[in-house]
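One protein chain is absent from this view; the other protein chains keep their places.
Then we have chain A:
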Amino acid sequence: MGVGIKTRSGSGRVATARLSAQPGGPRSQWAAAFLAALPIVPRGVAARWRRAAAAPGEGEGRSAGVRRRRRAGGAMLRTSLRQVSAALKDGRVTPTELCQRCLALIKTTKFLNAYITVAEETALKQAEESEKRYKRGQPLGILDGIPIAVKDNFNTAGIETTCASNMLKGYISPYNATVVQKLLDQGAVLLGKTNLDEFAMGSGSTDGVFGPVRNPWSYSKQYKDKSVPKSHSEDEESNWVITGGSSGGSAAAVSSFTCFAALGSDTGGSTRNPAAHCGVVGLKPTYGLISRHGLIPLVNSMDVPGILTRCVDDAAVLLGSLAGHDPKDSTTIQDDFKPFEIPNLTDFSKLSIGIPKEYHAPGLSSEILALWSKAADLFKNAGAKVVEVSLPHTRYSIVCYHVLCTAEVASNMARFDGLEYGHRSDMKDSTESMYAATRREGFNDVVRGRILSGNYFLLKQNYEKYFVKAQKVRRLIANDFVKVFRSGVDILLTPTTLSDAALYTEFIQEDNRTRSAQDDILTQAANMAGLPAINVPTALSERGLPVGLQFIGRSFQEKQLLTVAKWFEKQVQFPVIQLEEVKRHDSGVFQHKKSASFS
């Protein structure tokens, strides 16, 4: 059974019935019908949307008693990258001070488990260098002195790169990934490496060897106010929600203000999914726009370095500093990439927003459905054309992805044999038994399971039946997008996730494969087609948790995509996270302690 609307069973939700009853209905009326069909618009959503969002630093109001300087520090950490860059330039804060504040906040939020390695020493050194440049009046650009974090599947010279796996625990790469090198070359300060699912295989950031990442929103005032604890002590421990994944550490790091931007990777939604759950912007650029050299691969033909930031403008800054041809990655495009500032969207008459009906998938929460249609209305009311479109092959995306992903995983993981690097078993009976033991000890069940399936699909007698067929389906999925864009649609608007973040205790009830299949459902097709897509935090759910919507653009049309996303971001005024926990631990902000790693 596919993902199509008609196959949806169960609760008999009105919206479903109406939509499936008129798939070919007049497009212009679709959005209205969509919304009207909902019996109740969730109160929380509507109310929150109407209210203008708090300005950055609003949460400070509660900590009026806190010493002034500390408050300023908090406020500084909660600004956008562009704002803090301006502050660095004006001398309102120094790179070292900023770095120390971030490092202190990382310590006080250690319980989030967002970082695997904190590179305190090198970060402070980099900050010092940056400070010298600012003093000379020669900063390297907007990123100089900006604290950033990098997912632990990007190679970083001299800093451990683990992929959250026993296989690479203690592995120190001799080289920097191209994206890491570019950030460093532009003066960014690398705070550390963020947590993930082992080898990025997962959608919760719960399946890494260093334990699950906790969603900062679990500790927000917004969530606590909504979730009524049953009993005190028990609840504190079991009430936290997941970040989504696999770039959950990066999303949590940006969301909890420990860094201004973070790199993730996105193969089936691994950047956008946690971005949605953590209330941050998550950009998956077009395949081929950013170098993968140094990114430890999951699926080479779909992997893209992802960008996680607090706002769309910041994502554009990062994109501008990372994009472009890399001689070390033959799949990057040769054309020059021109960094851009996002213009304001004013002319809606030429804008056509497509609403793919297949994204009304089984399990989509009514809240998100309502938000989605509200968003469509926003564009319509602004004067844009909003049309229902169909991507008929998207329903096969999950199975197709399963075959292609596991096949590449089986191949990519073949290099981990314990000989050149990484874990090596003590088993010495024979080379073969050493291989087997090394891989059994080094990989978790999820990785081993995917290797096993992948090798099965690649067997000579199965290759045509599975792999070749999956490739053909992938082509069909990609062609769906081509057709839609050719029909005049500029941007597709869809939900990013089916629901808000799940409680960890609930999330782990299901196995990784089932979860990944469900959670990637709305994001994966963009990877199949190589298209750029972005999660924009949109509103809080009834539980007080972030919900995001996704925009999918044409290949290499990031500027158009981000322009639309920025306009939308401005309209929805997503609230700032109110982190009681961060404030409570804020006293540590200036207490710089030396330790290379917290993990």
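By our rule, a contact is a pair of C-beta atoms (placed from the backbone, for glycine too) under 8 Å apart; a residue touches a chain by one contact, two chains touch by 3 or more; residues count from 1.
Throughout what follows, contacts and distances are computed from a predicted model.
Peer 1: Name the omitted chain as UniProt records it, choosing among "Glutamyl-tRNA(Gln) amidotransferase subunit B, mitochondrial", "Fibroblast growth factor (acidic) intracellular binding protein a", "Protein cornichon homolog 1 isoform X2" or "Phospholipid-transporting ATPase".
Peer 2: "Glutamyl-tRNA(Gln) amidotransferase subunit B, mitochondrial"
Peer 1: With the full complex in mind, choose from A:P297, A:G320, A:G442 or A:P575 the residue touching the hidden chain.
Peer 2: A:P297
Peer 1: Write down which of A:M427, A:L458, A:L476 or A:L498 is the residue touching the left-out chain.
Peer 2: Of all options in A:M427, A:L458, A:L476 or A:L498, contact with the hidden chain holds for A:L458.
Peer 1: List every residue of chain A that touches the chain not included in the displayed model.
Peer 2: Interface residues of chain A facing the absent chain: 154-155, 161, 163, 168, 173-175, 177, 292-297, 299-301, 327-331, 334, 407-408, 410-411, 413-417, 419-421, 431-432, 435, 455, 458-460, 463, 467.
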